[in-house]
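Of the protein chains in this complex, all but one are displayed in their positions.
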Amino acid sequence: MNPSLFSPEGLAGVIFLILICVTMIGAIIATCTKRLIRSVSGLAVCFLGVAGLYYFLNSPFVAMMELLIYVGAVCVTIAFAIMLAEPDEAKLARKMSGLSGGLAVVCGGAVSFALGYAAVNGHWMAPATQVNDGSLKMIGASLLTKYSMVFELISIVLLAAIIGSVALARAGRRGN
Amino acid sequence: MLTLSTQLNTYLIIGAILFGFGIFGLVRRPSLIGMLIAVELVLSGASINFMAFNHFLAPDPTVGQIITLFIMAIAAAEAAISLSIVIAVYRNYKSIEVEDLVELNG
Amino acid sequence: MGTESLPTIESAIPSALLQFHQLDQLRMLARANSLWPLTFGLACCAIEMLSSGCARFDLSRFGAEVFRPSPRQSDVMIVAGTINKKMLPAVKILYDQMPEPKWVIAMGNCAISGGPFAYPGQYNVVEGADTFLPVDVYIPGCPPRPEALIEGLLELEEKITGNRRWPRVKPETMVKG
Amino acid sequence: MDRAKIKRELENLAAEGLPAEPPQEETPVEVQTEAEGEDKAKPKAKKDEDVPRKNGLIETEYAKRGTHLDVQINPDQVVKAAEILDAEGMTLEMVTGVDWLKEGQLEVIYDYSYPGGQLFRVVVRARLDRNNPDIPTVCHLYGGANWHERETWEMLGINFVGHPQLEHFLLPEDADFYPLRKDFKP
Amino acid sequence: MNELIRLLSYMICLAAFLGLNLAYLGWVERKGAGHIQRRTGPKDVGPYGLLQPLADGLKLMSKQLIVPANADRPLYMCAPILTMVPAVLLFVAIPFGEHLVPREFSFGLLMMFAFASVGGMSILIGGWGSGNKYSLIAGARAVSQNVAYEIPMLITAITIVMITGSMDLNEIVRQQGGYIWNWNVFRLDKSILMPVSFLVFFICSLAETNRTPFDMGECEGELVAGYHTEYGGMGFGLFMMAEYANLVIGCSLTTVLFLGGWQSPIGIFPGPHWFLLKMYFLIWSFVWIRWTYPRTTFWGLLNLSWKYLIPFSLVNLLLTALFIKVF
Amino acid sequence: MSSLAQSQLRETFELNIGPQHPATHGVLRIKVVMDGEYIDRAEPILGYIHRMHEKMGENRTWNQFWPNMGRLDYLSAMAYNHCYAGLMERAAGIEVPERAEYIRVITAELNRIQSHLLGFGAYIMDLGGFTPLMYAMDEREQILDLLESVTGSRLTYCYFRFGGVYNDIDDDFITGTRAFLKRFRPQIPMYHKLVTGNAILMDRLIGVGPISADMCRKYGATGPVLRGSGVNYDIRRNEPYSVYPELDFDIPVYKECDSMARYMVRMDEMVQSCRIIENALNKLPEGPVMAEKVPKALKPPKGDYHYAVEAARGTFSMRTVSDGTNTSYRMRLRSPTYSNVSLFEEASRGMLLSDALAFLGSLDPVIPEMDR
Partner (left out) sequence: MSGYFKDIITGLKSLAVGLQITNKEFLTKPITLLYPHESVKMYPRYRGHIELIKDPETGMNRCICCGMCEKGCPSGSITVKSEKRPGVKGKVLTAYILNFTTCSLCGQCVENCKPEAIRFSNEYNLASTRREDYIFNLLEKLHPEGIPEPEVDPELLKKELEKEEAAKKAAAAKKEAAAKQEAVKKEPAKEGGESKAEEKS
């Protein structure tokens, strides 16, 4: 059952484990550090891991998009936000009271436990009938036919976001 | 251990943990940007679930990917918007801490 | 520090195996041939320093043309010009910011001793960079010719590696004819 | 730029600044043309005694002294003089000071020149008491005076009243001496 | 197992290739700069100064490591490595020859862009981690420049994808086989703007690699030494090496997308030598440009992107779509 | 919006450029308060190379003050020599032989070309282009060779003396200078092709750092800065000294008031200097190069004296107060860059940082001359 450590499958398994670790460590850094810039770095690391997971799920396109959008765009944007706003980190650290920390642990733990429980005990349906070949063709075809609505929605959302963010940033400037 | 990548549950649990971390951060972080980071974690936790189900169970292997892409677009848009909100808020209030923003109410 | 009581690595391992000395020499040779100066011009000599980086003299032949504006990336500080009391702390900070190993070249009379500006009763000039920095090479002149700066770098190489690879030049005067 | 007008106005200004006591032998206005340049020694012989120069205007010969008009006025009139010269389009080249230790005075010198086609230079001087060296600033008229005055303050300790930023400039911030004063000893 | 051995040998070869490139591109740059500027360049350290990179490398490695007092220590330490990793990783996907490609990815092109954006993030981290205002500003500038130029670059790449119908780099090269007019630069039958599009891509890759005239990230005139101001020793060395690695990758990508990769211009003897020839010519032109032009300003750079590059690349995209649909 | 929103709206941060910074040509320090990418206030802080020249004037005899003149503006030391020579000749009433004046003009103009060449190169280096500096320095080396063959130094000349020059020029120098002019003239169009016409450079310079003529007047700015603002003012013409009135040259004036105009004034001045040198070489008379009967220990009569010359960066003038002894009572040096840079604070308000540095470079400061 278990492949040997040095077979390609085994190596893949090792890499998968590493990826899980990367994801988890990234998530921990992202949530537990005091300095925001570190948590963004953690977020980026976490996304690297998640992209690897996607790759294991045979969807390299989504993995690449994950890198391109999350690491290259979202994280950079957040980092910029931090740079521009420069929150007073020492003050923030002081404000994190034990109560809210405890509450946070309870909330997070409860949610992940519930989800995990559901995942493990869920009676999932039979395996997929159609195999994902990992190519872009299928995604492209279905994006433009079956799910064209989604495609349109994405473009509208992005357009709205662009206009909205420009307007917001402008509005702030007018305050001067 | 080495065959974990072929089991649905692994992915689901990872997704759940990420989601949990997201919620944890959301509650714990006092600042807007920190909450934004937590939200991104929540979203990626959800995405992993989608992708996992897509891979192992879905009859149509593209639906999960498309939804994940959709989430990415949403996340990007969200990041852009929140960046501009943060800038605007900071410009006007010199602070991005949630508690200090109560004035937004009135 | 108690080093005598403990056997050193060199003594513990047969010396034929670990030629630390040669390795060290190689390292020194590398350092001597890649002296990156700090872009740090103060006065007249800075122009000659600039000249020596330019086409006619070309410090790059010795791998020393990489003038780094940041002290963290440079190996040798060429103090080219007069240091005065207001500049003194800045020079000190710059020197402190440089990572080891680092060297200092005092270029020009002002950097060596305050030059023509050091007279009894003066109020503002620091009389020599070696009053507060460990200067390795002194290049006199007011300002020294670029050749002298090159000579200074070679001198520094000699100091680092222990031998001189380049010939010595004896000054000659042009005979008009 | 009207040379005659500037001369007239500066003359008036200098005359205003004269003390009320009756004028002495030497008239406040000495006019020297180029022909008279030879006997310049005569009025100078009087000045050789350590008597501070009286307020007044001297038309000097450019080829000998490098300036055309040399006017000494009271310290409180320098702004007025600057206004006159500013209105005529003159530029302030430098402000400097001289420490007359023996006479117990500090002198402030303003060098004006005309940046147009014509050659015209004016020196405005004002003598201050060494113990109380206050003089109004001309920064508001000439932005360039800012640095010059600041330097003069730093070097000679002349206090320019109304200067926006009388801080250390060339010397280190902890310097507590006026190096160009004649009694300065490091 | 064979696959593993193949990968391993590739990795070793790549490492050697990469190491030589990273070391000697610096030498090429200094020597080229020298000759352009009427001087000789490195000369006395080894024959023709060939040992200069070794001396520099050894020296940088033996320098003291200083972490500035107000730096964010972990970020400061991570950043150079993080910059280096994606740059090196990307070499896996570059087809040096028809069969000389470590791993053929069907998403090779996308992968290039994806990992390039990771590099941007690490510059930002380095700039921030140094705890120096200059580094911070320079890092922010470098990254926003990268993001701004990614747009026209991506659009232009999409044009190529439309023409070839593939994101596989090797496939893209394969389709440019035959004679020189089959190269994508000269594919006027697909879009008459193709040469312009090449120019746009070239300029973008100049900007993406942070080279003069677009070296906002390390403009000496304003920001001392840019985002690596506070880095000394090997930290700085890694940043420099990453710069050269990015240079090689940018030029390889341009070669693959526009200049027919390993295809020969005369239709015979295709092979890696052609690829290297084209790539090094592009690298040389980068060096040449660097020592010819002054630097633009940040706003001039954004202007160029928004006023010229993006419109051109968009028009090109539309034209290509039109041509493909019509013909 | 609450009242809180109205207060502290602008977000500024401070940047300390210098004293060791590549853009400031030495040890100028500029304390910049930035509002984002824009400059709120840029205050130059001087004094990092203050070398007490004025105090030394009071401590040294007139003759001993000579070396200081070479070290003020080390790039146009000849003009400074010229000013001091002229000042003391005016004070002591020394007649200078004509040949000496011609030699002074030739060397001073060579020095001016040299200074502008370095200024040009260093300016382009500020803007990120290294190669033009190397080309300019190559030409500059030719000039330095010529001047070195006459004066013995490369940079800090101490060549003029009261009443003449240290030693005569020879035929080698004259032929060398002619050869240099022949070689140098075609270089300027090459610079224009390589640099001035470059789209990137034009984008960086045109319209950057406008200074009006009135602002120049208020701040006492002179030299290429003033002439780049459309004012035709040059001491060589307006306040003729030496043998300039007998020579044939134009004063380049540009009306654009921006950095490009100042840059162009310098480039054109090099051409005009070539003209002056050629002209002076043609008119060079025979004769002695030192006035007779110059006393070794000079004691100019009491009084104060003023002399101004056109140095490469603008009007350099000296005012000395003599008390009849062999040292100066007060020596005041008015350096052109001091006034030129003093307008930086006002003019740079609201500029982008990169533009401000391009603007600062166009003022072509030499810091030791400012600090004195």
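A, B, C, D, E and F are the chain letters, set down in written order, and residue numbers restart from 1 in every chain.
Methods note: a contact is a pair of C-beta atoms (placed from the backbone, for glycine too) under 8 Å apart; a residue touches a chain by one contact, two chains touch by 3 or more.
Keep in mind that this is a model prediction, so the values were computed, not measured.
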Contact set of the excluded chain (shown chains only): C, E, F
Which of C:G41, C:G63 or C:G152 contacts the chain that the document leaves out: C:G152
Sole residue of F:D35, F:E148, F:D323 or F:E346 that reaches the chain not shown, by the stated touch rule: F:E148
Contacting the left-out chain in the complete assembly, out of E:Q37, E:T83, E:S130 or E:Q145: E:Q37
Residue of C:R56, C:R72 or C:K86 touching the missing chain in the full complex: C:R56
Interface residues of chain C (partner: the chain not displayed): 55-58, 61, 109, 112-116, 118-119, 128, 130, 135-142, 144-145, 147-148, 150-152, 154-155, 159, 166-169, 171-176
Sites on chain F contacted by the missing partner chain, in the whole complex: 60, 63-67, 70-71, 131, 135, 138, 148-153, 156, 158, 161, 166-167, 190, 193-195, 197-200, 202, 296
Absent-chain interface as seen on chain E, which is shown: 32, 34-40, 43, 288-289, 291-293, 308
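Here, only the chains that are shown with their structure count from here on.
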Labels of chains that are neighbours to chain D and to chain F: C
Greatest separation from chain C - chain, by CA centre: B
Interchain centroid distance [CA atoms averaged], chain C/chain F, Å: 31
Euclidean distance of C-alpha centroids - chain B vs chain C, Å: 55
Residues within chain A bordering two or more other chains: 61, 65, 73, 80, 175-176
Where chain B touches two or more other chains at once, by residue number: 90-92
Chain A-facing residues of chain E, complex: 1, 3-4, 72, 74-75, 78, 105-107, 110-111, 113-118, 120-121, 124-125, 128-129, 136, 140, 143-144, 147, 150, 167
Chain A-touching residues of chain B, taken from the complex the two chains share: 1-5, 8-31, 33-34, 36-38, 40-41, 44, 47-48, 51-52, 54-63, 65-70, 72-92, 95-97, 99
In the complex, chain A residues that touch chain E: 7-8, 11, 35, 37-38, 41, 44, 48, 60-61, 64-65, 67-68, 71-73, 75-76, 79-80, 83, 134-136
